[in-house]
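The structure under discussion is supplied below as structure tokens; questions concerning it will follow.
Yeah, one chain of the complex is gone here, protein chain that is, but the others are all in their spots.
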Amino acid sequence: MPQRNIVEAINNALADEMESDPRVMVLGLDVGKLGGVFRTTSGLVERFGAERVVDTPLAEASIIGASLGLALAGMVPVAEIQFLGFTAQGFHQLGPQLGKYRQRSRGRYHCQVTVRAPFGGGIRSPEFHSDAVEAQFVQSPGIKVVMPSNPYDAKGLLIEAIRDPDPVLYCEPDRLYRAGRSEVPDGPYTVPFGKAAVVRQGEDVTLVAWSAAVELCMRAAEKLADEGVSATVLDLRTLVPLDVETLCAEVVKTGRCVIVHEAPLSAGFGAEISATLMEEVFYELDAPVARVAAYDVPFPAASLEDYYLPSMDRVLTAARRTMQS
Amino acid sequence: MPQRNIVEAINNALADEMESDPRVMVLGLDVGKLGGVFRTTSGLVERFGAERVVDTPLAEASIIGASLGLALAGMVPVAEIQFLGFTAQGFHQLGPQLGKYRQRSRGRYHCQVTVRAPFGGGIRSPEFHSDAVEAQFVQSPGIKVVMPSNPYDAKGLLIEAIRDPDPVLYCEPDRLYRAGRSEVPDGPYTVPFGKAAVVRQGEDVTLVAWSAAVELCMRAAEKLADEGVSATVLDLRTLVPLDVETLCAEVVKTGRCVIVHEAPLSAGFGAEISATLMEEVFYELDAPVARVAAYDVPFPAASLEDYYLPSMDRVLTAARRTMQS
Amino acid sequence: MALSKNRPVQGRRSVLLPDGTIASGAKSRMEEEFLLDALRWMMKSRLYDQRVIALQRQGQFGVFSPGTGQEASIIGSAMAVDPARDWMVPQYRELMATVHHGLPLEVITAQYLGKIAPGRIPDGVKVLPTQVSIAAQLPQATGLAWGLRLRGEDSVVITYIGDGGSSEGDFHEALNLAGVVRAPIVFFLQNNQWAISTSRRVQSATSSFALRAAGYGFEGVEVDGNDVMAVYDAACDAVQRARNGGGPSLIEAVTYRMSFHNTTDNPSRYQDPKEFEEARTRDPIERVQKFLAGLGLWDAKREAAWTEELREENEQALQHAAGAAAPRPEDVFANVYQEPPPRVLRQRSELVDGARG
Partner (left out) sequence: MALSKNRPVQGRRSVLLPDGTIASGAKSRMEEEFLLDALRWMMKSRLYDQRVIALQRQGQFGVFSPGTGQEASIIGSAMAVDPARDWMVPQYRELMATVHHGLPLEVITAQYLGKIAPGRIPDGVKVLPTQVSIAAQLPQATGLAWGLRLRGEDSVVITYIGDGGSSEGDFHEALNLAGVVRAPIVFFLQNNQWAISTSRRVQSATSSFALRAAGYGFEGVEVDGNDVMAVYDAACDAVQRARNGGGPSLIEAVTYRMSFHNTTDNPSRYQDPKEFEEARTRDPIERVQKFLAGLGLWDAKREAAWTEELREENEQALQHAAGAAAPRPEDVFANVYQEPPPRVLRQRSELVDGARG
């Protein structure tokens, strides 16, 4: 089977969908000839033309707002925001507008719009580029929030997003863009929303993560195995919808849970996971659910990002502490 | 002592600070002659002049962004955003800019800016006006998030906010604006950030809330008392900084906790409270911490708001269930 | 050497003067029959405002922003687009424009009464929902116009904005993008001199909002917004240009808000009564009536008859809307997701069960 990294998987998903559905179009900054600053849209303008692969003016609110309008006209826009942190410039068009449009129109209209954006630390980006603000959109109901962690899911979840009649925010872990290739089939396939993946099955502790933090948890699980601790790694894949069932089942199996995310701790989505476990499986917990997250300060200068982001050490420490409780 | 409602308390706080510090100025939509759509700035332009009480163009990002610049020039701006939901239009100037400016300038600059905005359901406002999006700003470190629930605190916390060298988002519960008068001293005083208030002391269950939900919890506590359940009501007052110490102490005393907020459940700030309790006092809990919140859909038409917002019934049900665990 | 001096407006389009005469040398596309129709709609709009304000005062209507004083802008612009193929993207103050465009009055009324299903814009009616978030509709309208062209349709989009809304970032981004993609769209700016209590002078130092079009590479025109003939003509030009591939236009209709901002507002706190009185002399409806009277097509009798007829029409819509099904608790969850996530379904059951008992 063909091997692809995440950039290639995304590129392939876009090409497949544009091929099979003439309504699908791509718009955003530098998505045309440049192929996007990370090359996720490379080759698309050559293949599908400048009417369907559109370099827009530098204005995020209008990229998102126009996508809403394009969808109402019957197009299926896939908008790229150059970095997730710059959704802030179009924030009012995302949660409040895209997320509410079906409701506001009493069901007359819906918005089949996908907004893609890379994010996350680990590549020494300048300020704002690394901000992991996914939880902010969970507080904007109506928007689905999708967080792929690997090439196979990246393609399948993106196709699912494009086909979803409702708006989807699809966040790409830039640190893992070219981290490695794995099997990604040719041709369209989907990975359903709201189904978490058990990417490693263990018995002692459940590590819960999404996006690039899954990779960190996998490495941590290896180390824990050396210490005789067998860890499950659960990849949530989507935050909205949330797979409460699998989450609870996998935590109940081990009785212990550590949540890892790259966003700041306070009001990060890890809090929702912990609160959900509190409500659903309190009596089956053998230890308090722990969180390992970035600190409650803004993303620092690139030279400091290794200290800021959840480290292997911090994950291991939390897992060990959880095991001792 | 003089009696004031929240509108009057805010107005009085602004007047006191403008009186004692000539750098303090007020800007925003309709804050001048109209005195603000809720009259919180009533009389200020007559007293302090149009240079210090400024009706701005209808553009939230520039209200917030200009406030940042005004602060750098040595003014102390208090910006009003007409409704909290419209901070979305200036989102990039709030968390990412105000919240990071001290860090971005390596400490050379700081932003003594207060952004005030009313919010919350219960007054049959049109769409966007009621959105309770406070948790989104907790994921923007660098911004303090202040949620007064009563006239005394409204004045003291606002003066604290204006004097705080760092940026503060001050959210006003419009449903309670004129809900009643209580003692609010003349002249400046402050209520410190990060100190939760035990507004009712009980023994069986701790109700945790902020802003207008405190009033709901107080009413619920009365009802619970009739049923023989004695409830503590804890008013967090500020979400950033969070008073973890008092929170934990008050929950440990009762062993039971119900969190009530008007924002949607998922990734609302209630999740942070629950997760924090999980981490800090897991072994002292007699029952899982419960949350009562708005549902995970956008704020509906005004005609439906009573079904959407946390109701007395839902608070009582959660408290009773918690007591039975 | 300055490129762009803040110069006085070169010419505000004007046809029908406040005294009901035609400006010298001016001509309009509007013929008499058509003008009578325009008058009918303008009167309907004003009468609806009056009735609804009365109802609101009795607690029987939601927060409402009347179009009083702006009827020439609202109706003149709406008459320039074709409900069968063109799309209308409103802000909130042009209710009767959307009705002219095919949205049944009882439907939009039902929305104000908090109804859900009865407030749904019927299929086939090419109107987007009222937008409360100022200027947010503009990038959306640009996208819609752009998409319609991509879909090969022959449609034009007209979208509304106020003098206040012209200050939002969305205004700029939407117009700039529309210029770049040459979207078939008309940006219709109703400069009614007020954004709640904020006067036009505070909103911008520009001498004319229409000047902004040059900064986006398309035509801008200023028109007497109380002159239904001039508004109609300017809008027709813009629609035609858009339909012929000529791209967007910006029309600034200079008018006056002859009522409060909305039913919660009290203009006496900020409005100079003299300015208001002056504005009344430029009433958009009276001048049409005077003009038609001059032609022998209008008199007090006809006015009384129409008023009664239109009141009755409005009343029927109001009663129809009032009688439509009230929202049910579970409507809280209606129309959010095509397939609600399990967590939302669980919340829905909780609400329904809770409401049952």
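Every chain is named by a letter (A, B and C) in the order it is written, and numbering of its residues begins at 1.
Basically, a residue touches a chain if its C-beta (ideal position, glycine included) is under 8 Å from a C-beta of that chain, and two chains touch if they have at least 3 such contacts.
Small disclaimer: the values here were computed from a predicted structure and weren't measured.
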| item | value |
| --- | --- |
| Visible chains that the absent chain touches, using the contact criterion stated earlier | A, B, C |
| Sole residue of C:21, C:60, C:206 or C:266 that reaches the chain not shown, by the stated touch rule | C:206 |
| Residue of B:6, B:61 or B:236 in touch with the missing chain, whole complex considered | B:61 |
| Hidden partner interface residues of chain A, rising order | 29-30, 32-35, 37, 55-62, 85-86, 88-89, 124-129, 265-266, 295-298, 300-304, 307-308, 311, 313-314, 317 |
| Interface residues of chain B (partner: the chain not displayed) | 25, 51, 54, 56-57, 59, 61-62, 64-75, 77, 92-93, 96-97, 101-110, 141-142, 164-166, 194, 240-242, 244-245 |
| Touching residues on chain C - with respect to the absent chain | 1-7, 9-11, 13, 167-173, 176, 179-180, 182, 202-222, 247 |
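The rule is short, and it goes like this: only the chains that are shown with their structure count from here on.
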| item | value |
| --- | --- |
| Most central chain, Cα average position | B |
| Per Cα centroids, the chain farthest from chain B | C |
| Length of the line joining the C-alpha centres of chain B and chain C, rounded to whole Å | 36 |
| Rounded Å distance, chain A centre to chain B centre (Cα mean) | 30 |
| Inter-centroid spacing, chain C versus chain A (mean Cα positions, whole Å) | 40 |
| Junction residues of chain C - those touching two or more other chains | 111, 116, 133, 169-170, 336, 341, 343 |
| In chain B, residues with contacts to at least two other chains | 85-86, 88-89, 127-128, 266, 295-298, 300 |
